[in-house]
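Yeah, one chain of the complex is gone here, protein chain that is, but the others are all in their spots.
Our next item is chain A:
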Amino acid sequence: MEKLVVIGAGMASGRALEHIFEEAPGRFDVTLFGAEPRGNYNRLMLSPVLAGEKAYEQIITHDAEWYREHGVQTRFGETVTGIDRARKVVISAGGETPYDKLIVATGSAPFIIPLPGKDLPGVMAFRDLDDVNRMVEVSKRTGSKAVVIGGGLLGLEAAAALNARGMEVVVLHLMGHVMERQLDPAAGYLLQRDLEARGIKVHCKAQTKAILGEERVEAVALEDGTVYGADIVVMAVGIRPETRIAVDAGLHVERGIVVNDQMVTSDPDVLALGECVEHEKIVYGLVAPLYDQAKILAKTLAKVDAAFRPVQTATQLKVTGVSVYSAGDFADAEDREEIVLRDANSGIYKRIVLKEDRVIGAVLYGETADGPWFFDMIRKGTDTRDMRATLIFGQAYQGGAALDPMAAVAALPDDAEICGCNGVCKSAITGTIASKGLTDLDGVRAHTKASASCGSCTHLVEKLMAITLGDSYNPAAVKPMCPCTEHDHGTVRRLIVAKELKSIPAIMQELEWKTSCGCAKCRPALNYYLVAEWPGEYEDDNQSRFINERVHANIQKDGTYSVVPRMWGGMTNPKELRAIADVADKFAIPAVKVTGGQRIDLLGVKKEDLPGVWADLNAAGMVSGAAYAKGLRTVKTCVGSDWCRFGTQDSTGLGVRLEKFMWGAWTPAKVKLAVSGCPRNCAEATCKDIGVICVDSGYDIQFAGAAGLDIKGTELLCHADTEDEALEIIVALTQLYREQGHYLERIYKWAKRVGNDSIKAAVVDDLDKRKLYYDRFVYAQQFAQVDPWEERVNGKDAHEFAAMAEFGLPVAAE
């Protein structure tokens, strides 16, 4: 295999590697250097991470699993210090690494204005995750202040995100209006007004004089004498190509590393792409052209003819609640005409710039749905003479079509670009939906990458799905968890972590619940999410639990309860059976039944008798079987090698061990386990949430079965050689489900939603991750493994079991 070394683990090189493995599988042995101590992630999404709307894990584009699968040796956190082109080696702290082909993808560095005070602690760029983490840290202090220097795309995203974090934010911008490269003054004004309405101060024509401070940054002074207090100063004035290593290596470098149409530098064995390169005197900073470069570079390495052509780009600002779209060239000039539409009340501004009857630029503010349509016309040079009068109103008004946004998307030509980041056109999306049988947005993202980068085209993709799938597309599947909120379960779980929300009132406040106190749907879900997320910190809210979990018994149709003690692995003994019989006699319990989970159910217990029943069962050594819980229920077993002539392993022993390890754990929905001692499967493990089939060589771990509303056989997760390994995998799997599952979503539904591959990657293939999940489960168990019956026998929640007052004659039998 040829040795391919890649310097830089950014978005361009990540995409290039994907294409290389597609174009020339098995041809290259790849070593990937990255200066950041982590792999490729979606840098475009740092703004949502900074705003707390996304977690870092959600913007990773390539994880350890992917690198391993493709045999990529990763050297993250290791800076390359030199290239010796004569000997074809790159030099780093780890020594020399030889290459046959080299890709330079060093990206860009933020430009730091040489102001006095620029080196003070607290002055930072907004470029990588470390910057984000530093900013978040400072934003946690109440009343902290940020000054952002630079009112371009990046600076404004940073300002909005810091504002969302609760900081007092001032934006200093040298030019007359914000985002002057993408917006004309009118749109810039509207944007500034919207930002100021959020409490962000925007100071245009600001000449920064100095950054002030003793130990660390304290303020920023302007030439006009204004001084703004600051706990951090974010420099977002621009980037410059990072070319030092290429210059030192003697490659041809102008503003960027010069490449030809094939992405090859002045050395035929050295290729380059991304923000560090210059092609026909242009340096690109937006992601779409860089992804094009990645395609071309991969083809060149695979010896396929291809040429990079300069591309038009469109820009959208990723600030929640602000819609801005700009594309092409919108400067005024003699030979140009413009069409402008304004609606002051709704804050809408649209401007189309025409040259010789063709659209060459568009700026849209407030309503941007027609952006892609205009962009398509710019790229194609469409003649607009026939629609001149209605052009500005957008696509819906052309050719008498209905005023229906669906119709507008339906009318887009097949090659219209839907996802600018990933260069995905309409037919690629509709075609993949049909050929792969996709039915949800995540599926479309996974297969086409459309809307998988910045996400601003999500609404278009959803409309395309609705058009392609008709009524079978049910966007309601991703809709609010209940009428109290706009958020779905996934978003709420994510924000609980991102915003460190630790109580139900905090969630309701921060996520803008529409009711003061939630409802019977959302409160139990929120309570579970908090229990799962903050073990030991969050105090369980009993009043947000369903009655069964509040009184640790199952309510029956007549208001009585059923009581099920644990029988570990379905094993019992005369002493336990006698105690159960005695309790049934003593409290005149009308029905005793053997359950499907290998234990005994006492039915028809009066609520006020519950503590007495529990006390007697406790005295015989029995604890709550949690037959009422969204939590671990039963572990069903067969008698295994202890008794059975076919048994291969001690299935009963493993079942008992699992139940003793895992009892008490709360989960999104109930969890039932089973262990069968041989493939004859007498414990019916293959329709359980998690099942184990013992075989001669060890344990086959099955999961995602169902035998309720749905009937579904399990799927094989993996094989474990030892009982210890089986236990660790099952525990890690349960913890992953605890952290990812939506409330009331059984394991099989969760697995279908997130995909078996992602589950295997986390708990089977990656031993470190498995250990992490296992440890988190074990940590949480110390707070969960308390017998709720014993607590209540000892007086907890006594109010639950006694009337508040009694009047008159004794209560008539109901």
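By definition in this document, a residue touches a chain if its C-beta (ideal position, glycine included) is under 8 Å from a C-beta of that chain, and two chains touch if they have at least 3 such contacts; residues count from 1.
Just so we're on the same page, contacts and distances are computed from a predicted model.
Chosen from "Nitrite reductase (NADH) small subunit", "ABC transporter permease", "Copper chaperone PCu(A)C" or "GvpL/GvpF family gas vesicle protein", the protein name that UniProt gives for the omitted chain reads "Nitrite reductase (NADH) small subunit". The chain not shown here is touched by just one of A:93, A:517, A:577 or A:591, and that residue is A:517. Remark: the omitted chain is touched by one listed residue; of A:94, A:176 or A:559 this is A:559. Among A:133, A:207, A:543 or A:697, the one in contact with the hidden chain is A:543.
Although one chain is not drawn, its touching partners on chain A can still be listed: residues 515-520, 523-524, 542-547, 550-551, 555, 557-559, 799, 803-812, 814.
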